[in-house]
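With one protein chain withheld, the remaining protein chains of the complex are depicted in position.
So, chain A:
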Amino acid sequence: MMEKETVAGGKPTRPKKKFDRHRADAIQAYSFLAPAFLVILVFFIAAFVFALYMSFNKVNMYNNQYTFRGLQNYAEIFKDNIALTALKNTSLFSLVVVPCQTVLALIIAYALSSKGIRFKKLFRLIYFLPTLTSSAALTLIFMFIFNVNGPVNGFLTGAGWLTKPINFLQEPQYALKVIMVMNIWSTVPNFMTVYLASLVDLPDSLYEAAEMDGANAWQKLRSITIPYLRPITTYVLLMGIIGTFQMFDQAYIFSNGSGGPDNSTLTVALMVYQYAFGQMNTMGYACALALFLAVVIYVVARLAEKLNGGNGLANN
């Protein structure tokens, strides 16, 4: 038992058998790690260094030429109107989607974890469906239900709320909103499961005590569940921010890669893709944008963490 706790390499006083064991341990470990390490070396470490290198260069894909230009790619971001539009769209998207998905996930998880609720398995299966579905199928289905002749328009005109159908997919003022709805709808189950996993650990005695005091479901949610879940909420917010800032698939499929109509669905991730693969000489700039996005995500996530963590937790 003990020999595994100590660092391999062996002091001279150690018996031979233990030393052999350490060597065998190390050999086995390195050969077990080698394949994974090779993949990490090529597609993570080398890729990251390569991205960093490209971000300081002008990359011309026609003649495979790299011209060093220092921080100019980064400086260009702030003069690029398209980048500002994309950043604005992405921030707005995140600002709407993250609070909605967090609140909905919490409410549904709370309902599902309440005692004496029946058909839990069935509800969970239904709620989980969007998580199981690929973004490609989801986006196609949402484009279908929101198309001019689709069920949503049929419902709205049928109910008399609209006089004529709206072209949700092609109108700049609606396109991003449809993607917001779709994204909230498809991410809630994921976060709901995260909440559920930790609600299992919430001691029943807390609820029972509150019930003795005559608390109703809403009061229990507000004064017990939400404070108890605050650390998880921080985590959910972080994941939500990271997810929304990287949103790509839905916007790409929705607009067929263009970010249209009228750049209204152009997210930062989609713009990175366009600069990298739509033009032949802006790959370096695209790398700078991607790294910039990574920094933005990191800063915003840290900020949200601070705000949620330093807010009322001490009271409970």
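Methods note: contacts are C-beta pairs under 8 Å (C-beta built on N, C-alpha and C of every residue); 3 or more make two chains touch, one makes a residue touch a chain; residues count from 1.
Please note the rule applied: contacts and distances are computed from a predicted model.
One chain of the complex is hidden; its UniProt record names it "ABC-type maltose transport system, permease component", one of "ATP-binding cassette domain-containing protein", "ABC-type maltose transport system, permease component", "L-lactate dehydrogenase complex protein LldE" or "3-isopropylmalate dehydratase large subunit". Per the touch definition above, the residue from A:L140, A:A209, A:M280 or A:L303 contacting the chain not shown is A:L140. Among A:N89, A:Q250, A:S264 or A:N308, only A:Q250 touches the chain that is left out of the view.
Within the full complex, the residue among A:A29, A:A209 or A:M280 touching the omitted chain is A:A29. Interface with the hidden chain, as seen from chain A, comprises residues 1, 4-9, 22, 24-26, 28-30, 32-33, 35-37, 39-40, 42-48, 50-51, 54, 104, 107-108, 111-112, 114, 116-117, 123, 125-138, 140-145, 147, 149-151, 153-154, 165, 183, 185-187, 189-191, 193-194, 196-197, 211, 214, 216-218, 239-240, 242-243, 246, 248-250, 252-253, 256, 269, 272-273, 276-277, 283, 286-287, 290-291, 293-294, 297-298.
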